[in-house]
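All protein chains but one are shown at their positions in the complex.
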Amino acid sequence: MTSSKYPVLAAAVTAALALGACGSSGGGDSAAAEDVPGVTDTTVTVGTHQPLTGPAASGYSSISPATKAYFDYVNDNGGVHGRTIEYSVKDDGYNPANTQSVVRELVLQDEVFAILGGLGTPPHSSVLDFLNDNEVPDLFVASGSPTWNQPEEYPYTYGFMQDYDTESKVLATYVQEEFPDATYCLFGQDDDFGADFKTGLEAALGSDGLASSQVYSTANTDVAAQISAMQAAGCEVNFLASINGFSAQAIGTAAKLGYFPKWAASSAGGDYNTLSSYLGENTDKLLEGFISANYLPAYSDEADEWTAKFKEINEEYNPGAPFDGNTIFGMSLGYLFVEALHEAGEDPTRESLLEALESGSVKGNGHVPLGFSADSHAGYTGGMITLVSGGVQSYTGTPYAVDGDSVSAYTEERAAMPENGIPQ
Amino acid sequence: MDRFLFLTVDGLARGAVLAAFALSLVIIWRAARIVNFAQGAMAVTTTYVAFTVTSATGSYWMGLASAVAAGLLLGAVVERTVMRFVGNTSPLNSVIAGLGLLLVIQAILGMIFGNGYRAMATPFSTSPISIGGISAVSPYDLFIFACIAVIVGGLALLFTKTSLGLRLRAAAFAPDLARLLGVRSSRMLTLGWALSSAVGALAALLIIPTELGLNPHAVDTVFVYAFTVAVVGGLDSAGGAVAGGLAVGVVLSWVSGYLGATLAPIAVLVLLLAVLLLRPAGLFSMTKERTV
Partner (left out) sequence: MNPLKSLLLAAGAAAALISLTFGLEAFVSYQLATVCAYLCAVAGLTVLTGSGGQLSLGQAALMACGAYSYALCANALAEAGIEGPVLLLAPLAAAVLGAALLGLVIGCAAGRLHGPYLAGFTLALVVAIPAVTSTFSGLLGGDQGLWITVEKRPAALRGAVSNEQWQSWPAILCAVAVMVVLNNLLRGRFGRQLRAVRDNDAAASLSGVNVARTKIISFTVSAAAAGVGGGLLAYITQSASPGAYSLVLSLYLLMAAVIGGIGSLTGAVWGALIMVFLPHSINSLTADLPVSADMAQRLDGNLAIAVFGTILILVILLAPRGIQGLLSAAARKFRVTAPTAVPAPSTPPLQPQPQLSTTKGQP
């Protein structure tokens, strides 16, 4: 019946079947039911796609080594339920065409258990359908797009970061409390990042809350035109929906124009260490009072038990690599996966892994709660303000939790770190 | 009006550097009929040399001198080791060899220096000076203009007033005839590559501090725009490269300022199309494109 819809192809199939009947398909569908892909008695294999080369590598290539260092640490301490974690990192150069190829290689050829922390909205978007069609857990996507939180359509995909909408509302709430009468403006990237941020800000500040909204394109590093327009519009507090390089470019260009407003940046473009590598020797002067939002342990806060532990792991398992926001990000992502795998039981399956996440028993190490439940796959659902003071970026005040359009103070304590930083 | 002036001057400053980079492409084109796709990667390499020297000595000028020297050397080495041996069965082959070099150089830089951006200092302030209440030009912009003027003037003198320039031109336009007349064409070719690479080195050194910083991919976009500039101006014309550079710089700035940064690449495409429809071999093509 169905084959009659495709006369030409059906003929070809028949011919091919006759010619190559000896061949075996070996596709995922015919795998034996009790085999869990990527899981053996002693190992669990997970994969990821990361920009290790190309223009995007500068901001992100240090994340996956940190995740790997954390896994190595866990493996050296007995693994998870006796299994070690193998982490297969594939370079996609932030190019969706490469992402499609390497993710298929991971899933179809290497048969990984799950994809973990795939980085970037455009690259990961391009494999979203593939991963969900193949029922591969697609965990903790490293991007702030709300796309990953669509449990109905993409039941296998889970977010990680606070999404752009959440983040913009946290920043707007704080800025309104601190600078109630200021003129607010936005400098944003000309894609979903900037657009989502703008929507969130306007929901929090009112539809006329932004006096000026400027966009930049990553194809053009000269942003003098946009910054001078913000200066002319009298902007006093500027939100930055920009990646680190362009946050630095905006701040540096403003300084050249003798323009020193307050800056409130997305965590995607608000990392002090990274910004300082762009801004060079003037960093401290330019970034004093710089506002951003985060949710993970602060790398400058050595009193934080997580930070201390991660720093220790970084020195032993990732020698020579600097300890910064990317390190914390990579290790926290690794921790969250280890926690989920631990909760998935003695003999984890893809189903039990997702059940563990949906049950809400996986808490992570953030200052705000994860959104995971049966009807939400959102990552961290709030944020905490960071301020730069005297060359140190650290948290201030209490975290904010965001639920729809309502932003409220979140007062619950973060879960204590398990002994040795490994779920017991 | 202030804004118009601001955008125009900002565009001219950026355009001047694009012009310098385009000029380096024009030099190779005139010498060897090759569009060198590795030019950007070569210029980044020399900027890393400058960065290393400046970090070690603390002197910007030492860095600048070493970048130019490294540029001369690198250009000669690339010509002597790779480009010389690319067969002339098809001009496409030199394009592919250039692309291969581009990949190799960027990968090696990534291995040695890592992927991170490094901030580069400027020798002069980048804050605009206020003249009559309007602030538009910074001392660094003036430095850029001065450097470009020196490059253009120097090249013009070299090519028109010196016997070396005459031999360079002769070797480029009629290599066999020139050889008969006693010009060592092959040496002239190497010299052309060295000169071009040095100009590229200087252009990259000038523009990288105003961009995101030093990175193996730091001049990828600059190369693309510079190629466009060279085509707008006419690949055979140094004057065209300068005019094209300033035009593209100003168009980029105006479009970003008045219409939105997103549209800038489309505006460049439209500018290019308009110019090429009127003059298929660029604004300043001296000779009519040969029809045979």
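For this structure, a couple of remarks:
We just call them A and B in the order they show up, numbering each chain from 1.
Keep in mind that, in the parts below, a contact is a pair of C-beta atoms (placed from the backbone, for glycine too) under 8 Å apart; a residue touches a chain by one contact, two chains touch by 3 or more.
Since this is a predicted model, take the numbers as computed values, not measurements.
Across the whole complex, the hidden chain's contacts among the shown chains comprise A, B. Only one of A:38, A:79 or A:93 touches the chain withheld from this view, namely A:93.
Shown as candidates are B:5, B:142 or B:273; the residue that touches the absent chain is B:273. Residues of chain A that touch the chain left out of view are 1-3, 5-6, 8-9, 12-13, 15-17, 19-30, 52-53, 57, 61, 65, 89-91, 93-97, 100-101, 104-105, 108-109, 121-123, 125-126, 128-130, 133, 145, 147, 190-192, 195, 217, 219, 317-321.
Contact residues of chain B toward the unshown chain are 29-30, 33, 35, 37, 82, 85-87, 89-93, 95-97, 99-104, 106-108, 110-112, 114, 169-170, 172-174, 224, 227-228, 230-231, 235-236, 262-266, 268-269, 272-273, 276-277, 280-282, 286-287, 289-292.
Keep this in mind: only the chains that are shown with their structure count from here on.
Those residues of chain A lying in contact with chain B across their complex are 52-55, 57-58, 61, 190, 215-217, 219-226, 228-229, 232, 245-246, 248-249, 255-258, 277-281.
Against chain A, in their complex, chain B makes its touches with residues 3, 6-7, 10, 14, 107, 110, 115-121, 126-128, 135, 138, 210-213, 215, 217, 220-221, 252-253, 256-257, 260-262, 264-265.
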